[in-house]
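Yeah, one chain of the complex is gone here, protein chain that is, but the others are all in their spots.
Per-chain residue numbering starts at 1, and chain names A and B are given in the order in which the chains are listed.
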Amino acid sequence: MSQSDQSLPLLRVQSLVKSYGDRVAIHEASFDLWPGEVMAVVGESGSGKSSLLNVIAARTQPDAGQVEYLNHNGQLENIYTMTQAQQRLLSRTEWGFVHQNAADGLRMDVSAGANVCERLMGLGERHYGRLRQTAEHWLHRVEIDISRMDDTPRTFSGGMRQRLQIARNLVTQPRLVFMDEPTSGLDVSVQARVLDLLRQLTRKMQLAVVIVTHDLAVARLLADRMMVMQHGRIVESGLTDQVLDDPQHPYTQLLVSSVLQP
Amino acid sequence: MYVAVKGGETAILNTYKMLAEQRRGNTDYLELSVEQICQQLKLSVDRVMTEGSVYDPELAALAIKQASGDLIEAIFLLRAYRSTLPRIGNTCALDTARMQLDRRISATFKDLPGGQVLGPTYDYTQRLLDFTLLANSQSERTESSPKTSAPSMPPEQVPRVVDLLNQEGLIETFTCPAHDPDPIDLTREPLRFPADRATRLQNLARGDEGFLLAMAYSTQRGYSHTHPFVGEVRLGQVAIEIEPEELGFAISIGDIDITECEMVNQFAGSKTEPPQFTRGYGLAFGHSERKAMAMSLVDRALRADELGEAIESPAQMQEFVLSHSDSLEASGFVQHLKLPHYVDFQSELELVRKMRENNPAEHAHSQGPT
Partner (left out) sequence: MSASYETAPEVNFAYLDERTKRMIRRSILKAIAIPGYQVPFGSREMPLPYGWGTGGIQVTASVIGPEDMLKVIDQGSDDTVNAVNIRRFFERTAGVNTTTRTHEATLIQTRHRIPEKPLVEGQIIVYQVPVPEPMQRLEPREAETRTLHGLAEYGLMHVKLYEDIARYGHIATTYDYPVMVNHRYIMSPSPNPKFDNPKMHMNPALQLFGAGREKRIYAVPPYTSVESLAFEDHPFEIQKWPVACTQCGATDSFLDEIITDDSGSRMHVCSDSDYCQTRQDEQSSVAT
């Protein structure tokens, strides 16, 4: 049990159930996520995809089922039996969460550099010069001009804020990143750039990602695998290209056919 | 030759003398008696008792006299005095249904059992300065308190509007659970967050009327989603009862005047609750309608969390409202800025000078230290 088992997934979700009053948001959701794998959760609003994301990211408690994460000892650990301290530490080191609205994931009145480095400072980095170098490195990687390092995100455009949020999450080299509609709040012309950045970074850093989106094109571009949700149920899942090119479930067929082809 | 400033003690004693002179005013005029204040500045006395948390009109009047009419200062005096009093026990919960009514109105019904008893109120006066009062004589304008059409002696037990609404199950009720714990006493324990409703109500009851009024007002101007109605405002005497162990039953030890407000709000219902009315509650000593009403609106706003409403405005935020409602804390901290701060200021002076030295051109950009 204590040996590192190569055949264990990074995240194992089993039979999750979540209700709000008498409305069931998630019916028995189960899936595995492997290291370096990008999984898209696709559906319309009300499908339960955001609820699912919040539950597996330990932001909301499920009513039933479990979520297990592969810890450093190579063991699957139930995230809901961890202490609050452990969960919070995980959220700031091995995990990332990219919000749809960048303002929810940034300190808007603190400089871009400090936004990027905060996690490191929280982990005990006390060398200002090194922190600044790290900030420069990451701003460069998300294509933000270093001259903006001491400006606050209030002065940034939507696309820049989102790229800053991404940098803030990636600075601790997380293994797993959750993304909730990361480009939906942006202008169409700006989305492409952010998506391209995400594609590069997830590949280079071998990140495992669960990305929630209503946009099939996003799934096509970023995801290795995808799941389709309808009314709280996962109705279809599989390799992205297979699901999109040869949808089996009627709802998936409907989604795919309603996307305008250029 | 510089001589260090000394003689602080003498300076302080001189302030006492000057203060006493200011308080007395011109000795050509009669000295105000505590009893006169008690009788003729009743509404000031009521406010000081409420926020001072002591029901003793004579002490409140004394505090007002000593404070030259500054009500917040008077409240301070009364609270400081209260700190020294021994605690004998707690009374039974007041039964406001058994109130000897001076006034009782409801905006939710045109008429109701017990009637609309207008009582003594400014509500129907025209706010015209009455110069006959200058001449120190009885006012001629007696129509300022119109006669009511209700029976002259309201019955002892007048049902509360909320109880009437409750007969149809239209309004939320709170059954007291078994082993319901005693409320904590904010005059003995520090406030912690999140605070339960009993604690919040105690904080609001002692809270500054002006602050609560502003917070309440904000809830009516779109900074909240409740649509309030005055279910009932009642004012009159209730009995204070205690239940000594040796007796095993409650005995009355006196009466106090109180004002109570039940505010009724809409609630669309949720998945588990049918639509019904929700409540806000206000209570104050003496005749203090504005306070009781403001308190009830803020009480309701602070229940946003419990009722699943989005918290979007300051009046709904516990930490904001409850941390800033106490006039003693607010006045003390605001006014403490008058105390010497020159050592800290010294440090700031140096910092600003240093920054200007280093970046003379940039001082236009920098925002300076906070």
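Note that in this section a residue touches a chain if its C-beta (ideal position, glycine included) is under 8 Å from a C-beta of that chain, and two chains touch if they have at least 3 such contacts.
Just so it is clear, the model here is predicted, and its values are computed rather than measured.
S.K.: Tell me which of B:Gly8, B:Gly89, B:Pro181 or B:Gly248 is the one touching the absent chain.
M.R.: The single option touching the absent chain is B:Gly8.
S.K.: Touching the left-out chain: which of B:Leu32, B:Leu77 or B:Val321?
M.R.: Among B:Leu32, B:Leu77 or B:Val321, only B:Leu77 touches the chain that is not shown.
S.K.: Give the residue, chosen from A:Cys117, A:Ala167, A:Val235 or A:Leu255, that touches the chain omitted from the document.
M.R.: That would be A:Cys117, which touches the missing chain.
S.K.: Looking at the full complex, which residue from B:Gly89, B:Pro194 or B:Gly254 touches the chain that isn't shown here?
M.R.: B:Pro194
S.K.: Which chain A residues would touch the chain omitted from the figure, given the whole complex?
M.R.: 84-85, 88, 92, 107, 110-111, 113-114, 117-119, 121-123, 126-129, 131, 149-150
S.K.: For chain B, which residues touch the unseen chain?
M.R.: Output for chain B: 2, 4-9, 11-12, 15-16, 19, 66, 76-77, 79-80, 82-84, 86, 187-194, 319, 323, 328-329, 331-336, 339-344, 346-351, 355, 358-359, 366-367, 369-370.
Everything that follows uses one rule, which is that only the chains that are shown with their structure count from here on.
S.K.: Centroid of chain A to centroid of chain B, CA atoms only: how many Å?
M.R.: So the centroids are 49 Å from each other.
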